[in-house]
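Starting off with a structure, shown below.
Note that this complex is displayed minus one protein chain, with the remaining chains in position.
Up next, subunit A:
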C-alpha cells in the first residue's frame, strides 16, 4: 500500500463528552499522544479512538489546525499559514487556555509553541493587575498581602522611560518577523474554509502584509510606548525585507 494513501485513510476519534470526528490518519497521528493507537489501527475499529483530556469544541478546533498544517500545508504559502495561525488564535482567553492544555496533553508541539508565544505576547509589559484582568485570574491575596508585595515591587518600575526601553527584546520572537512575503497569489482565508463561530476577526481588510502586521499588533499585547516602537521597527523591517527580495 502506498504511504500517501494510507495516510489518507479515515480514522474515528471520539471525546468523553460525546463528540465524534472522522479525520485522515495523518491528522490523527499528528497528535503524538495517540499516535501509537493510530498506527495500531485502533481508529478504524468500531469505537474509534477515545481522545483523552479534551472536549468536543476544543478537539474540533485542534483538528482544524491540524487539517491545515498537516494536510494542506504543502500547497500553501508560508504567509497564508501565518495568517491562518493568527486568526486561529483570535479566541476568548478562556478558550485559549483549553487549546493550550489540549495541545500540551496531546503533545502537539507546533500548536503548543504557537499558543505559548501568543500568551507571552499578551503578557509582555503588563502589570500584575493587568495580567490578572487579561487572563481572568482572580486575586487571591488580601489587601494586606498585596500591600506587602507591592512594597517590594516598586523597585521594578523605575520611573525613567529609559528603563522601559531597556526591557530586553532579545526574547521577542514575534511571529510577524518570520516567513517570506510572496505576495502574488495566496490562498485567502475564504479558500481555507469558513471561520469558526468563536473567532472574532478584528480586521480582514486587504491582503497587504504590512497592514496585517499592524492589525495583529493591536490585539492582546500592551500598547505601551515601547511596543509601538517595536511594531514600527517590525513594519520597517518587513518593508526592508520585501525591498531586498
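In this section, a contact is a pair of C-beta atoms (placed from the backbone, for glycine too) under 8 Å apart; a residue touches a chain by one contact, two chains touch by 3 or more; residues count from 1.
Definition applied: contacts and distances are computed from a predicted model.
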- Message: According to UniProt, what is the chain that's been left out of this complex called? Choose from "F-box protein SKP2A", "MTMR7 protein", "Proteasome subunit alpha type" or "thioredoxin-disulfide reductase (NADPH)".
- Response: "F-box protein SKP2A"
- Query: What residues on subunit A make contact with the chain left out of this view?
  - Reply: 93-94, 97, 100-101, 104, 112-113, 116-117, 119-120, 123-143, 145-147, 149-150, 152-164, 166-169, 171, 173, 221-225
